[in-house]
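My questions all concern the structure below.
Omission of a single protein chain aside, the complex is shown with its protein chains in their original locations.
Labels for the chains are A and B, by order of writing; each one numbers its residues from 1.
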Amino acid sequence: MRWITARRRRPLFGYAAVLLALVAVGMLYAAVTGLGGGSSALAGSGSSSSQITEGRNLFAVSCAACHGEYAQGRSGVAPSLIGAGAAAVDFQVGTGRMPLKETNAEAPRKPPVFTQSQIYAIAAYVASLGGGPAVPSDQQVSSAGADTALGQSLFNANCAQCHNYSGAGGALTDGKYAPPLTQATNRQIYEAMLTGPEAMPVFNDSTLTPSDKRDIIAYVTQTRAEANPGGFSLGRVGPTTEGLVAWLGGITALVLAAMWITAKRREERTGETAGNR
Amino acid sequence: MSDNDRDLEGTPEERSAPHRVIGTPPPARGLLTEPGPGESSGGGQRGTEPYGPGEAEAPELHEMPSDPPDPKAARNWERVAAALFLISLLASVGFVAAYVSLEIGNNNGDVVVATLRSNLALGSAMSLAMLAIGVGMVIWVRYIMPPVELTEERHPMASSPEDRAAFAETIIEGAETSQITKRPLLRRTLIAATVPVALAPLVILRDMGPLPGTSLRNTVWKKGMRLLVYGSNQPITPADFNSPGGMITVVPDGYQDNDQELAKATAIIIRMEPGQLQAPTNLNWTVDNIVAYSKICTHVGCPAALYEQTTHRILCPCHQSTFDATRGATVMFGPAPRPLPQLPITTDAQGYLVAQSDFHEPVGPSFWERG
Partner (left out) sequence: MTSNNGRLTIPKPLAKQGGELDDRLHAAKSVRTLLRKVFPDHWTFLLGEIALYSFIILILTGIFLTLFFSPSMTQVVYHGSYTKLNGVRMSEAYASTLNISFDVRGGLLMRQIHHWAADLFLAAILCHLLRIFFTGAYRKPRETNWIIGIVMFTLGILEGFLGYSMPDDLLSGTGVRIAEGTLLGIPVVGTYLSFFLFGGQFPGTEFVARFYIIHVLLVPGLLLALVSAHLFLMVHQKHTQMPGKGHTDANVVGQPMYPYFMVKTGAFFFFVFGVLALLSTFAQINPIWQVGPYTPVAISAGSQPDFYMGFLEGSLRMFPSWTWDIGGHTIAWNVFVPALVVPGLIFTALGLWPFLERWATGDNAYHHVNDRPRNAPTRTGIGMAGVTIYGVLWLEGANDLIAMHLQIPLYLTTEIARWAVFIGPVIAFWATRRICLGLQRRDASMLTHGVETGIIVQQPNGGFVELERPLTDVEVAEIAARPPAPLAITRTVDENGVPEPAMRGVRGKVQAKAHEIFAESISLVPPADGHGNGHGNGHAAAEGEGEPAAVGGGPVQPAEGEEGRTGQGDE
């Protein structure tokens, strides 16, 4: 203690203290958040007369490195895609999750690498290997005439526990998370329910019927498009952000007001007058 | 001498007047400081006596200046404050106008947008009206009223020994006159009566609710009762629920709208891959790799609904209790003390999933009688 005390007035001491604090905080934060490894993305290209052939070529360039030459999977690296179906491919590649850029706890949504027709080609190829759920049609995913009341009930009972009541997303274990539903298209929502990507459970069409799924889609899309009549939404995650705003907005504003109200003029504060200044 | 007397002494060197004992009226005080150019602050009478009676015998008059030191600046600030008060007036009028003209409710297009407009208009008007008055008043008191600092003496907190003695005497006198100290029969029976008269009526709170009995030990599930998918209220067969990694919320047939029973009976069914289910999961209670667990968390009763297909974890989002669905929902992390009870299921003649019986243990949070 005396060592610090004796040197605390040296000019560089302040800089050293700040530097130490920054390093300590940075190391602490780095220790608790996940750090990912990396593998580079492979660009896809190719053309062929039939969609499946095109898909096979795209697959070979962009997917086979992890999923295996015949989509059989590689243990510890990537699962088998035999039986995964076109819907799964359309979802994963359409949301940009695949091709995977780096192995984190979870594949995040990012800008898709392929065009939609390329995605359909890959999907057709994967479907040809072992079947699986097909890409739903536009009519299947349309929310026209859907029952949002039932959708609300189903969403709250089966989806809200991960994705939050407004679709803001939520934490899972081991650094995984249920993503926010703000960007998913109708078809992607349907496909996610149908195929159960990563940690998400599978809600097949005989458990949650296509009609049920349409109701859920209608509820989700209507909720996220809805205006916030009370003001800014504060993230739609509930009392946590509300409390932050109450303290940082409300109390801060009123403390500043209180400081202004009770501020003394300079003479009253310091006892200086024109005479002794 | 009580403690209090010592508190009355200031440091000897501070006192400029003779030390006053409480009870003697002090000389008049009233300290006015008016910091202006050239004037010294502080008057001659510092009033350093500690506690005087607080009010002079002759009331002080003329303690505050009537006008601010700089009339020109005060006039300018007056204009600012006046403008703010007028703004507030207009805002209040605007509030009424917004209320009258902006309709909400379902005959006005998008109700959410209509409500947004109304809230925005009413709220902005109200905020402006309130804040403008507030700011104007602060300008008034800080820049238009002359600065003033007054000193008020404090009373002694403790009463004088004479007052205390008189108080004690009154109490004793009254106690003696009331005879209560001299008549133990009267006193004791009175005490014996007052406690029950206060407590006996509490018994009428008994009918606030039924006794728990054994109601927390059982749910409505019984043999042959179908599992319905919550929401669509349809029964389900293993052939329907055939995707590994599938999970859905199920409720007992006949109780789908009964929140009270659902608060105990709600369950989830999960479809596993073959071979994934292990002890202590009771495989006799499963059908076709489909296992049913209570959805009510054993911590404090939130629905433990979050299912991670890849890790087979059932996570309760309230306090992060985690259960391993492949191993009888044993607790892996978190404050839950016991696994989620497993619901024995089988299929009925039509192939729909039904319960074999009720849960074999009480569901939900722990309670004293659970054992």
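Here, a contact is a pair of C-beta atoms (placed from the backbone, for glycine too) under 8 Å apart; a residue touches a chain by one contact, two chains touch by 3 or more.
In this text, all values refer to a predicted model and were calculated from it rather than measured experimentally.
Considering B:Glu149, B:Asp163, B:Glu176 or B:Glu273, the position touching the chain not shown turns out to be B:Glu149 (whole complex). The hidden chain makes contact, of the residues B:Leu262, B:Leu277, B:Ala325 or B:Leu343, with B:Leu262. Of A:Asn57, A:Ser166 or A:Gln188, it is A:Ser166 that touches the chain left out of the display.
The chain not shown here touches subunit A at positions 1-2, 5-6, 9, 32-34, 105, 147-150, 152-153, 156-157, 160-166, 168-175, 177-178, 219, 222-223, 226, 228-234, 236-240, 242-243, 245-247, 249-251, 253-255, 257-259, 261-264, 268-272, 276. Touch with the hidden chain on the side of subunit B covers residues 3-4, 6-11, 14, 31, 33, 42, 46-51, 54-55, 59, 63-64, 66, 99, 102-106, 111-112, 115, 118-120, 122-124, 126-131, 133-135, 137-138, 140-141, 145, 148-155, 157, 205, 208-212, 215-216, 230, 249, 251, 257, 259-260, 262-264, 266, 295-296, 299-303, 305-306, 316-321, 331, 333-338, 364-371.
Everything that follows uses one rule, which is that only the chains that are shown with their structure count from here on.
One finds 33 Å separating the Cα centroids of subunit A and subunit B.
Residues 150, 153-154, 157-158, 161-162, 170, 172-174, 176, 196, 198-204, 206-209, 212, 226-231, 257, 260-261, 263, 265, 267-268, 271, 273-275 of subunit A are the ones touching subunit B in the complex. The touching residues of subunit B, counted against subunit A in their complex, run 35-39, 41, 110, 112-113, 115-116, 119-120, 123, 134, 138, 141-142, 147, 149, 229-232, 236, 239-249, 270-271, 303, 305-311, 313, 315, 317, 322, 333.
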